[in-house]
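Every protein chain of the complex appears in place save one, which is left out.
This part shows subunit A:
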Amino acid sequence: MMGKIRGKVLVIDMPQTLTKVDVGNYQTLAHQAGKVIRLGEKEIVLFKLSTGEVKAVENKSPHPKGGTLADGLVSGSYVYCPLYDWKISLNDGKVQAPDEGQVKTYEVEVEDNRILLLI
C-alpha cells in the first residue's frame, strides 16, 4: 500500500540517482495548461499534451531575465514562455532558434492512472 501514498518515495530506480515520486492523478490532469508541483523548494511544471503524453520541466524560464513557464501557451510539444515568448521544446527542454538556452526536463511515467515523476 506504500505505493499509493502521494508524495512518498516509491522505488529507488537507479543506484542513488533517480527517485519516483507520485505527483497526482493522470485522468484529472487538464490538457494544455501547466500544473505546478512544488517539491520542497523545487518547482516543477507538468504539461499534458493533446496526445495525452505528460511532460515535466523545471518551472523556470531559461531566459536570462528568468520567470516561470507554467502559464505559457502550449502548442504540440512546445510551450511558449509567458513573459518573453521564447519557444521551448518540452521533449528536451531546448529553446528554439533564434533564441538559445535550455530548461531542465524530468522523466515522467504513467502507471495505474498515477503520474510518476523521476527526480
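Note that a contact is a pair of C-beta atoms (placed from the backbone, for glycine too) under 8 Å apart; a residue touches a chain by one contact, two chains touch by 3 or more; residues count from 1.
We take it that contacts and distances are computed from a predicted model.
> So one subunit is absent here. Using its UniProt record, which name fits best from "Nitrite reductase large subunit NirB", "Electron transfer flavoprotein subunit beta", "cytochrome-c oxidase" or "Peptide ABC transporter permease"?
"Nitrite reductase large subunit NirB"
> To test your reading of the contact rule: which positions on subunit A touch the chain that is missing from view?
These residues of subunit A touch the chain that is not shown: 6-7, 9, 16, 19, 21, 23-24, 28, 30-33, 35-42, 50, 59, 64-68, 70-76, 80, 82-83, 85, 87, 97-98, 119.
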